[in-house]
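Note that one protein chain of the assembly has been removed; the remaining protein chains are unaltered in position.
Coming up: chain A.
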Amino acid sequence: MATDFARTATNLLKELKTHLEANDLGGSLGSVGGGSGYSGGDGGVLGGLLRDPGQALPQFKEEEVRRCLQEVAEHYESLVSILDAFRDQGVAWEGRPEVASSVLIHHQALLRNKRLLMAYQNMRLERVKAFRWKCGRLPRSTQEKLSSPEKDFVKRYEKMLAKYQKQAGVDLTVGFYPPSENMLKVRVVEDLGTMEFDYIGEADLQVGTVHLLPHEDAERLIIEGKLEHLAN
């Protein structure tokens, strides 16, 4: 019985881990920027974009989490009932090895579940943050996979980042790799109309046209998916 309990939490974590590894974001899994190695010949400014954004984060496993928490509650109840029974009788439970070991097992099992749940939530958290740093705002398919507290977290995280960037006066969401060119050759994927850029003035971004744009602005739009980088 106790082994069944333990299995759920471990399975939960293992499942998430294999799923995440199978859909690696490419580059770093670390939470903030800094891709591991700039592969210039990759045909893209950001070496290793998502293979399938929809798969990158599995659905928050509400059911499994609930079962884990239920096991925790059951362990706790057993624990408390043992302690209460002994307290009522006025006998010290520490002295009786069979009781002490049972108390210890419940306690440790409880802690193990707690650790696994926290680790699960933490892994998802890191993943969501990595996603946000790599791809700007999360696409709708990923947003659906978040639990409601996670959605709140993402909203507040965006606000925090925006505030910090404004105070620091630096945009931190572009420039993950040392720039090797001043201007990037890009093809427009989404119609953006006429936009103004530093150094070159206005550019009319119709779908299918090819432009030479300043590195920084181009990178931001490439991350958002509106431009396509044409590497030579």
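Assume contacts are C-beta pairs under 8 Å (C-beta built on N, C-alpha and C of every residue); 3 or more make two chains touch, one makes a residue touch a chain; residues count from 1.
The rule we apply is simple: contacts and distances are computed from a predicted model.
The subunit not displayed here is recorded in UniProt as "DNA replication complex GINS protein SLD5", chosen from "t-SNARE coiled-coil homology domain-containing protein", "Radial spoke protein 3", "PRELI domain containing 1" or "DNA replication complex GINS protein SLD5". In the complete complex, the hidden chain is touched by one of A:13, A:57 or A:72, namely A:72.
Only one of A:102, A:121 or A:143 touches the absent chain when the whole complex is considered: A:121. Summarising the interface, chain A meets the missing chain with residues 30-34, 65, 69, 72-73, 76, 107, 110-111, 114-115, 117-118, 121, 125, 129, 147-150, 152-153, 156-157, 160, 163-164, 167-172, 174-175, 177-179, 181-182, 198-199, 215-216.
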